[in-house]
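For this depiction, one protein chain was excluded, whereas all remaining protein chains were kept in their positions.
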Amino acid sequence: MAIHSVFIINKAGGLIYNRDYSTNIAKLSSNEALILAGTFHGIHALASRISPVSRSEGGKDTGIQTIDTANFRIHCYQTATGIKFIAVTDPSYMQLSDVLARMYGLYSDYALKNPFHNLEMPVRSELFDTKLQQLIQSS
Amino acid sequence: MATAQRQSLLKLDNKATKRANMLLEQNVAKQRRDKVSLNAFALLFSEIIQYSQNRVLGIQDLESKLSEIGYRVGLRVFELAMWREKTVHRETRVLNTLVFINTVVWRTLFDKQADSLERSTESEDEYMITDNEPSILKFISVPKEMSSFSPGAFISGVVEAIVECCQCPARVTSHVVPADGMPLRTVILLKFDKEVMGREKQLEAGK
Amino acid sequence: MSPTFYFAIVGTNDSPLYEAEFGVRRDENKHLNQFIAHAALDLVDDAQFMSNSCYLKTVDRYNEWNVSAYVTPSNVRLMLLHENKAEDSIKGFFTDCHELYLKTLLNPFYEPNAPIQAQAFDTKVQALARKYLL
Partner (left out) sequence: MAKQYRSIGEEVWKNKVEKVNAELFIFTYGSLVVQLIKDYEDYHSVNKQLDKLGYNIGVRLIDDILSRTNLEKCKDMRETAEVISKIGFRMFLNIAPSVSAWSADSKEFSLILDDNPLNDFCELPPRAVQGGLWYSNVLCGVVRGALEMVGLLVKVEFVRDVVRGDEVSEIRVRLEKVLDEEVPVGDD
């Protein structure tokens, strides 16, 4: 499997979902995961702020879309409502925006339409877990 | 009463009559408006659950609230569904009523028949209607600490209203009984009142 | 002599939801009419388990009166006191009144078994009486 893990970060930079899908990735402690989320959120905001064209055109830069290392690649998809869907994959994965967009669909179905989901809290839904796992496995 | 005030009340009255006439004249034999999105229903239903949850203390109370909301839906859906049948008729027998719910009502509300209708093996006054995947509950994930909660209580309210309309009152409850790949498989359990079962026996004997 | 009719819609708790008289009004009869219609409810209760049609035809007689009944699927009873016996037109009247009741029920604000007081409802029932009965 080439998608190693998934993070979802809310508008305020809080980590609301975090799952590993392969054994072959360094395990982050929950504290490290929170720091990663907060840091990524900050750099992302900074990146869209320093983007040279965006301000002049009145539009907004998309911020960071990918980060590469020798061993893996981080993909990020930010929605217009400020939620970030992040996946860690093998470096060979060039394009992941389709999968991330489908994650967004699952989130809007199985997290947001679940009466027991609180917008400020982490996503706790077995259905969401299952559907997301199926999506990751089929990608 | 001042003339102006009387006139404004009269005006209100005329407007109300116009609206009432429009409603009494509209054609309900066919469904005028076919569908809305399931997402719209799911979001509304999610709010209904959250709203109710904030006003009750326990899971049982929450279920009765949902059932109460469903009850008012059932009253209307039933009389309307019957009106649209080829021959408008009444159901007063337990089994016929259950079959009507299982087929006509389910098809009307959920676009499919219920998955099964069974009599309990333990007591003859108990019946079960099962829906393996209730579409309107599709996005709901009940948290572990509330595992006895059944969001299908809304549906059991619909069913309770209908059996009452058919003069077969019963205690109707809803239970989540998950099966493989069907986490929200819902069983609607009906326990009919004693008088109903007594009348059934009499009618059976008198045949 | 022109015909007289007494019509009542009776709720599931036996309370009248709506009443009307058509034709020549004989005010002295009003309470008697109510009494006759009410007394016939027991007969409706017996008859309704014997068939599954809504229209139960004539269920009772009292002097020159016939009492016809129609039961909606949710057990709201429509009762008509009449002298003549034109079954087809009575059935037509009942069916159309049932439809008016149904549309009243569909309003989320209508509480089952509450009296139906809307002017519009009364006007429509009176029109149906002229169409089918008078």
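Every chain is named by a letter (A, B and C) in the order it is written, and numbering of its residues begins at 1.
Operating definition for what follows: contacts are C-beta pairs under 8 Å (C-beta built on N, C-alpha and C of every residue); 3 or more make two chains touch, one makes a residue touch a chain.
Everything numeric here is computed off the predicted structure, so don't read it as measured data.
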| item | value |
| --- | --- |
| Visible chains that the absent chain touches, using the contact criterion stated earlier | A, B, C |
| Subunit B residues that touch the omitted chain in the full complex | 12-13, 15-16, 18-20, 23, 31-41, 43-48, 50-51, 55, 65, 68-70, 72-73, 76-77, 80, 108-111, 135-136 |
| Missing-partner contacts on subunit A, residue numbers | 11-14, 38, 41-42, 45-46, 48-49, 59-60, 79-83, 101, 104-105, 107-109, 112-113, 119 |
| Footprint left on subunit C by the chain that the document does not show | 103, 106-109, 118 |
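FYI, only the chains that are shown with their structure count from here on.
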| item | value |
| --- | --- |
| Chain nearest the global centroid, as defined over all protein CA atoms shown | B |
| Intercentroid distance (Cα basis), subunit C paired with subunit A, Å | 66 |
| Subunit B-subunit C separation of Cα centroids, rounded to whole Å | 28 |
| Inter-chain centre distance, subunit A versus subunit B - centres from mean C-alpha coordinates, in Å | 40 |
| Subunit C-touching residues of subunit B, taken from the complex the two chains share | 17, 20-21, 23-24, 26, 28, 72, 75-76, 78-80, 82-83, 87-92, 96, 165-167, 199, 203 |
| Subunit A-facing residues of subunit B, complex | 39, 42-43, 45-47, 49-50, 53, 139-143, 146, 151, 183 |
| Footprint of subunit B on subunit A - complex, ascending | 109-110, 113-116, 124-128 |
